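First comes the structure, then the notes that go with it.
For this depiction, one protein chain was excluded, whereas all remaining protein chains were kept in their positions.
Naming follows writing order (A, B and C), and every chain is counted from residue 1.
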């Protein structure tokens, strides 16, 4: 057809529609096609807490954003270049995020008086000058979709209209030259058992593509070449949930310990339960416990039995697990507790992201009960961090808290698949009966301060453990003051000693950098992107990112003190900053954002420049 | 009889025996008599976690220590001047705490071969030279008690022998000239319904007194004059539990809000449930909930209904209450949560004291949910601190955590009874229906950031609240990012703003002091005593004590920065020190003790001198 | 605000919040029935409180123009106990889901029932987790495929009524979301009960568990399968009341054709029996709502209320300053001049 093809280095597309419009579905498929094309990418789903808020309203809007590029991508993008708006509410809810000149593709059929009212529009923004700053394409998607399905066997008008999201997918696939064959196969597989739906969706998809190809509305097709600055290897797409699940399974395989995940559903942590429950067999078992207390109890019971016990939850569930985590700390048994953080406090905003559970992870239990805390940086990094959490738990006999968040768990990125055989082996080093007839001492420690793990079933090692303070060595109940002081010290030391095993904090610093940006968790991408922008301006700056929050890598103090200024961006009111100030007496400055949204590179760029001013 | 009477300024007596020997009973009575005599005093009960550990063993030893003096007393005393040892285990368990030259009064009848073995003595310490450094009095208490009861109607030999604790009480009463009439009346009242027991106990008590008066074993009687440096007023003895209960009742009276205490039993917090349940009527209700989650839920439900809702627990129970405390923070309703800290982690050492829940009180909930945290300094101070906690909760519509501990709750001191009418009135300021027909805004705030409290039953103010994030003002559910940021800020500000109402941290500083000793909670007495000792050596030093841990009084930073060195003694691994370092970037030094015992003045004295060296 | 003396209407109980359940959700029918029924009680909206847990059902509080608290997951009975213990003047309703009440909230539920706390507990049983998008609940049938049980749920479900009866419940009933006559009847009985009233409402979740109760909800099937329990009346059902329940010689309850067994053989329902065993047996008559299933009030007996015996005064009276002064001075005191 000879349309112009323009090249773009990076594009951010946002699909937005009603909760019932299937935006997550087409977003996911667009992502898969993009990944297979070799673009680097990052995605961000954004949906309401209600199962289905009233159709057509702002609270009911569900969106999916994808950022893809031919260079290394760090975030799902702050502001979309293209907004697909399936109805007025979707337009209204997302307009503020667009920059001048952005493209809007609107399903004009949905801009009825009723829908306009529901979205709170007094007049139709497609018709007044509300969108003057944007390039607006009005596409009658519903009509075109219905028309495409006309005459298909068993497809009614309403069914056909439902496929309009596939029309949008087809149109966007054309616009950015995403291959169609994979998507067609995917539609066929998805609707294999419902031929009418299959046909309607296929027709809608093809209609969308052809619309792009033929209509004069759109003059330019874009090309985003495969990313080139990508390490060689085999890739797949993962979101944080899948990567966490795979990391745990890998730890199970490399330790030889069967995995039990016991969880109670809660958004967004439920996904991990769903994911792992599909892998039964392969040594994975899952239990949906009656509540979070039972869930962590079951995981600890399994750990006592020599398994890899894991439990996953989000904020409110963490509160409930505290007592049992404290028991695990006292029992010195391996346990992995995953907190997929969400916006709090209390029920808060369950589908929104936040990093506000850090201090709780560190201090959220009575008494002195230190334990390791880790946080994952990107969806793909969840694999390694989960593996590391399990390794520490098993090898050091300790509960470990792994902090993820709603953003990580839902967003996805291409991930280089690691070589399974190259993953380190994890040694559970189960105790064996002392051969010389000496009594078994369940609280004797090795050089690292680690006690023996003797699951039931091992002959000759019968012993009793519990939550009461115990005698150093023998593990018998003890109320001796000096012993309590000793045990408190030993428990602290054995966790602190883990720092010796940790790689030093890696520093990415320009010569002459006056400012260190130190982050943790899922703001990794946004921080890197912001730092890149600052560097692009020629301003030197340094950057580092913590995976281990407790214990901290041994060189953190030195790194902090090497810079006149330190900026810590976090999605909370400054929790890591607080921790660093207490530990190192460094006047760390906090960039705090608590809005339920991920960190944006642009706002951090500003903050960095301000901090340097 | 003309024995010598010597005067003493201060004496520390420790009664120690088997759990079944009634040591707490006689200790308590000795204390009452001492209080009535006008001595200043402090006491410390010390008993095992088991209801009754095997008789005669070290774990079964139960002790009661009292420090009384004719000058201002600050602690129950580090080392006893007199140890009453009812059996070998009691001797062995306490010997290490005695200084050379201390007096030991042993019930020699109990030093049988069987008991010596149980206590792990190879030979009888009363007969070998194990006690060469002490002044030992061997008294056949059991024999003398049985003999005294001979011929009493209905009293068998075993019953009589059981009264030997009263013999010990009689003997010690003589030794320190405590009046007998009060004790005799007390015995009569206590055993009013069991005449045989009454007679046996009376006989034992008198026998003990006469033994002191007549025997040649004891040459000196001591006199400890009434304390003179005591403020005028009417006094009574209170322990921390009673004082807390009275403080809460006072807050109920002064606010006009009925009090509901909902608790689940746990050592040492159960005592408050027992105490308050005796005051039903007078607007006090208590419920023994099914668990700690239910307990705090009930208290919050009552608060919602316009009552003063209180819940009390110890460490493990605090873990369980976290989620509901977070809800209370979101609902912005008054709630008083009392944590009677004990030695942790996990079940730990339930009857031992510790201050290791401070960081949990501050950070032990998911999300950003700031709330006020207070700590009581002495048994008597529990009254004022509980009153203040309730006042803040009611007037600021917020959950408040009040930290007490096992030491405070069990130990007692003379307490100047406040004038009930002089206690400040607390204003619940319930909302009334807006007269002009404007809609009721449950999250509109006054100048202090405080929202209206509209309990059900108020016509025209029907509204809905919950744990989801809410729109500023209207309180409707909101997932708006900017609003979440606003609400997070407002919730933090309204707690921080309480600091404006707080009296500045009081400083007790010598001219030229180089070191500030800053404490919190129950180590108040030991810190003051240690500082006094240091001053007695002519070394200038400064001292301050925090009641409000969150928010901190506004001048804390200035106070800290006014001294080159700051020492923070705590019964934990340095939690307040951590907090102060993070807030003020001051290199606070921590004196940490985690042994389940209270802080001792002597060890802190050493630490202060070291810190100054 | 309703002017005193004015008769209350359904509108007085409708809040201004937009309802946010999925189209066709059974919760709408229940909401409408509750709002329609409440005026009958003659209690002004400001003296009514709805306390809910978390779940789709938990959103109920927002839609009622009464006082309302949307609590945390599973804890509404505890919150309500605190309120009921202190405020005997209120009419307190708990709305909960099968996960909220029976999974995380199981302990509070059984204790609120045991204590006979004066609250009405409405359990919307859709046999699924709605709000969290489709996991198994403690009432999901064995073998059910859900997001958390991709190979089928393998645990036996609770029967909520049997559990409640085991927990000493004094009032136990069951009804259906869409039965516009039966639902208000049961609510009426619950409201009239002085103590804790436990009402299971079968509620269709068209999104994650559609049709779970079709056997009872359908116009056609429903008539054949609903066994209405009416105190004092023989238990019979079916379009022509052609079937009934009898107690067999071995003590078991059985469904029979009335024609075969004879009318006199039919079991006469007695909701007021002290012994809960009959109610328990009736709860067991249908293990799952997949065939003939009793609905109505299974048990309603009088027992002392929680809090009633505990407190000497039911009024919100607080000691005065003189009484406080006496309390402060209780026991041995001494004076230093």
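Details
Throughout what follows, a contact is a pair of C-beta atoms (placed from the backbone, for glycine too) under 8 Å apart; a residue touches a chain by one contact, two chains touch by 3 or more.
Predicted model only: the values in this text are computed from it and were never measured.
Considering the intact complex, the chain excluded from display touches A, B, C. Shown as candidates are A:285, A:396, A:494 or A:581; the residue that touches the absent chain is A:285.
Note on the undisplayed chain: of the listed residues A:233, A:424, A:504 or A:564, the one touching it is A:233. Of the candidate positions C:133, C:231, C:247 or C:288, contact with the unshown chain belongs to C:247. When the omitted chain is restored, the residue from B:114, B:274 or B:561 that touches it is B:274. In the complete complex, the residue from C:114, C:133, C:231 or C:288 that touches the missing chain is C:114. One chain of the complex is left out; on subunit B, the residues touching it are 49-55, 57, 59, 264-267, 270, 273-274, 277-278, 280, 286, 288, 290-292, 316, 346-347. Touch with the hidden chain on the side of subunit A covers residues 32, 35-36, 38, 182, 230-237, 246, 249-250, 252-254, 256-260, 262, 279-283, 285-287, 289-291, 293-295, 297-307, 309, 323-324, 327, 331, 417-421, 433, 455-468, 476-477. Subunit C residues in contact with the hidden partner, per the touch definition given at the top, are 103-107, 110-111, 114-116, 138, 142, 151-152, 154-159, 162-168, 247, 251-253, 267, 275-278, 280-281, 284, 303-304, 306-310.
Note that in this section only the chains that are shown with their structure count from here on.
Contact count check for B-C and A-C (C-beta pairs in contact): higher for B-C. Subunit A and subunit C have Cα centroids lying 39 Å from one another.
Across the assembly, subunit C contributes residues 54, 70, 72 that each touch 2 or more other chains.
For subunit A, the set of residues touching two or more other chains reads 49, 59, 316, 346-347.
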